[in-house]
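Below: one structure, written as structure tokens.
For this view, one protein chain was removed and the others were kept in their places.
A, B and C are the chain letters, set down in written order, and residue numbers restart from 1 in every chain.
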Amino acid sequence: MKVGFVGLGVMGRGMASQLLKAGHEVWLWNRSPRAIEALVAEGAHAATDPLKLLAEVEVVHSMLANDQAVRQVLLTPPVLEALRGKVHVNHATISIELVRELVKAHVAHQATYVAAPVFGRPDVAAAGRLNMLAAGPAEAVAKVRPLLEVMSAKVWPMGDLPERAHITKIAGNLMLASAIGSMAEASALTRAYGVSAADFLDVMTRTLFAAPAYQGYGKMIAEEHYQPAGFAMALGYKDVGLGLAAASAEQVPMPIAGVLRDALLEAMAAGDGELDWAALAKVAAARAHLQQRGKA
Amino acid sequence: MKVGFVGLGVMGRGMASQLLKAGHEVWLWNRSPRAIEALVAEGAHAATDPLKLLAEVEVVHSMLANDQAVRQVLLTPPVLEALRGKVHVNHATISIELVRELVKAHVAHQATYVAAPVFGRPDVAAAGRLNMLAAGPAEAVAKVRPLLEVMSAKVWPMGDLPERAHITKIAGNLMLASAIGSMAEASALTRAYGVSAADFLDVMTRTLFAAPAYQGYGKMIAEEHYQPAGFAMALGYKDVGLGLAAASAEQVPMPIAGVLRDALLEAMAAGDGELDWAALAKVAAARAHLQQRGKA
Amino acid sequence: MKVGFVGLGVMGRGMASQLLKAGHEVWLWNRSPRAIEALVAEGAHAATDPLKLLAEVEVVHSMLANDQAVRQVLLTPPVLEALRGKVHVNHATISIELVRELVKAHVAHQATYVAAPVFGRPDVAAAGRLNMLAAGPAEAVAKVRPLLEVMSAKVWPMGDLPERAHITKIAGNLMLASAIGSMAEASALTRAYGVSAADFLDVMTRTLFAAPAYQGYGKMIAEEHYQPAGFAMALGYKDVGLGLAAASAEQVPMPIAGVLRDALLEAMAAGDGELDWAALAKVAAARAHLQQRGKA
Partner (left out) sequence: MKVGFVGLGVMGRGMASQLLKAGHEVWLWNRSPRAIEALVAEGAHAATDPLKLLAEVEVVHSMLANDQAVRQVLLTPPVLEALRGKVHVNHATISIELVRELVKAHVAHQATYVAAPVFGRPDVAAAGRLNMLAAGPAEAVAKVRPLLEVMSAKVWPMGDLPERAHITKIAGNLMLASAIGSMAEASALTRAYGVSAADFLDVMTRTLFAAPAYQGYGKMIAEEHYQPAGFAMALGYKDVGLGLAAASAEQVPMPIAGVLRDALLEAMAAGDGELDWAALAKVAAARAHLQQRGKA
């Protein structure tokens, strides 16, 4: 199939490379063209702007950084016009408010919006082992499903309404933030009693919490190794903010998310916005002044 | 070995039965004697009071309900006297403050205190598959280790200081409470958008959160099935309280634990103290008035 | 002076009436013209649209409901063009983000933006007894100061930068919300022990907390009298949201504000968005299930 991919950051590149390997004719556009050089060397086609890309393909994937990028690149009259009759698969984590605007704009232009947000860090994307949620009109989902599957360990159908896939992704990220925040807080406690984060989290992540989320972040906390960031504090703050905004729109109190928001803000105020969000453990330790008190 | 076991609630019975199966001569005492009838039928000996039990054994295990029970049954001058020269293995989750008192009292009576708190619900105890932390003087731990192993999937050594095993257990329970609270809050959000807790948690607990803690409690939340309680709300409140007290004693701010405390109190105020603490999901849904608003 | 006033809600009407009484020639525009009939009967002039109003006056006041109204009515190219050379005094509580946009747009059109947010409920506005903050270019503030004074018990100069007056207003409203939330929580506690909110708050608001904010809201809580709303829950939620957004933009953790956010959301989820925000006391009582337990 002739497939487009817009937004070739570190996630997008891994995903697009799987489409290419699967034998599709892949057209790429990225704001900074350098990001696509390697893929072009492997056989992808470079488009000079999104409109030219849309002229070539019947399905376009996007993995843009945030709401603002989606608005600038895709939510413009000419792009919407160029999407007419095509399927747009959005993999990015964006606000529910923007999802609703996008769905309306696609309908108004006889284009089809499929939500396909993903769980997985860049190495997982590069390996084609993402967990991918999928929601949208059944016929469109069926059409793009083979494309989704080449990028994924598993595709999780979430029904007809795109926002249901997006809210699932947003809620899942809140669970991730909570898991990190919980390890941060609990290991600050054990450290105050002389049990290192490494010893504590070793027990926990090999027993009750023997799950990828805990093992990956638990290792970073145990080693106090927060750079380079797989997922930066500032991105975590953005995603917790998407959760709180979605909660607000439907009146759902979320006190744990509120606590995480403050811890993320505190990290950014400390100048740690570029660290991996596992560094929430640094915030918990700082609040307890563990280092100054000579605690493990 | 001649081994005693004091406190034969649903956890203690499962643990003592493993000692019995392993061929030890097991002496039992429980406030209500009915609890030990089945074990006696299988070959255990019944003691009419703790002192008589201590006269028979060289190692005594205890699994009493809370601080108050430990104080009443064990922290008395005659019992401490009877412990002289013996090893006491405490499996219960008690306050750090009481642990410190117990250690002092044991030392003063030439008795040895070994901390061996456990992770696992009653069915796990009955199967001899607990995860057991162990801390205390090395020689004593070495002596009782074979006893610990017959009750456990794995024994995790935590060093010489008993309180380190206890704080690890307490911090671990805070992580469990956080995991439940996080699923509660996140699934309230997805439900407000039409994604059921079952659908949402199915994705999460089969991917990033594919761990026993999440799968067990996630199932209860998905099915809204909170009775009979494996671990009641009121016990969860007690354990979060132990965490907050330990945090207070060493000046460790724990905002997520504070949020959980309030949610547990709210459940108890609602008369739900006897439900499993997975019913934190009921609190999150009530705060968002999901049912009244016809949300999934 | 020829003065305009845009946005004649219940606050704006009281304020404009003071300008009129002081002898100024007052031009009015409001989306719904009925709101200005009484003032026109007292001598004010009605403009059929904001542009016509701006053609008549040298200073224009605005008191619009929220960011969206300000964007629609004032932040448009023709209105900005019509503001050239004039002073715009904004009394409304709006986001810092919008303040910054407004200031830039005014500068770009050689118009002057003066921030003059107010403390005081409608009856205080009608009596010309507001507390009014004022910030903007010194010359412009000096020019409009006589106008501000006729509406105010006191004008509080806050310097040259308009956002400083706005952040002061926003932070003040967070203090109000905290005061209400604190009375709500503390009186839920006393009620659980048989001391009514009335008895408790009577002591507090006549001693340590003998201040208008506590006495006014304390009375509403004591009487459980939340309608008609002087300031509705939904407006409170909006203002706490402005505070959290401002905190986010400058990385200031605000955990009390986060707690208030959740309580306000819970009230709105319960269908109480139209009650006065003093009904935070209803949320605190509901969480403790006081009524079901027969507490005072």
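Brief remarks follow.
By definition in this document, a contact is a pair of C-beta atoms (placed from the backbone, for glycine too) under 8 Å apart; a residue touches a chain by one contact, two chains touch by 3 or more.
Because the structure is predicted, anything quoted here is derived from the model rather than measured.
When you scan C:103, C:127, C:192 or C:234 for touch with the missing chain, the hit is C:192. Of the listed positions A:115, A:233, A:246 or A:288, the one in contact with the omitted chain in the full complex is A:288.
The missing chain, though absent from the display, is touched by one residue of B:111, B:195, B:259 or B:290; that residue is B:259. If you put the missing chain back, the residues of subunit C touching it would be 96, 119, 131, 133, 154, 156, 158, 161, 163-164, 167-168, 170-172, 174-176, 178-179, 181-183, 185-190, 192-195, 199-200, 203-204, 207-214, 243, 246-247, 250-257, 259, 262-263, 284, 287-289.
By the touch criterion stated above, the residues of subunit B touching the omitted chain are 241, 247-248, 251-255, 258-259, 261-263, 265-266, 268-269. Contact between subunit A and the absent chain runs through residues 255, 262, 265-266, 269-271, 287-289, 292-293.
The rule is simple: only the chains that are shown with their structure count from here on.
A separation of 52 Å divides the Cα centre of subunit B from that of subunit C. Separating the CA-averaged centres of subunit A and subunit B is a span of 37 Å. In whole angstrom, the spacing between the mean C-alpha positions of subunit A and subunit C is 38. Residues of subunit B in contact with at least two other chains: 255, 262, 287-289.
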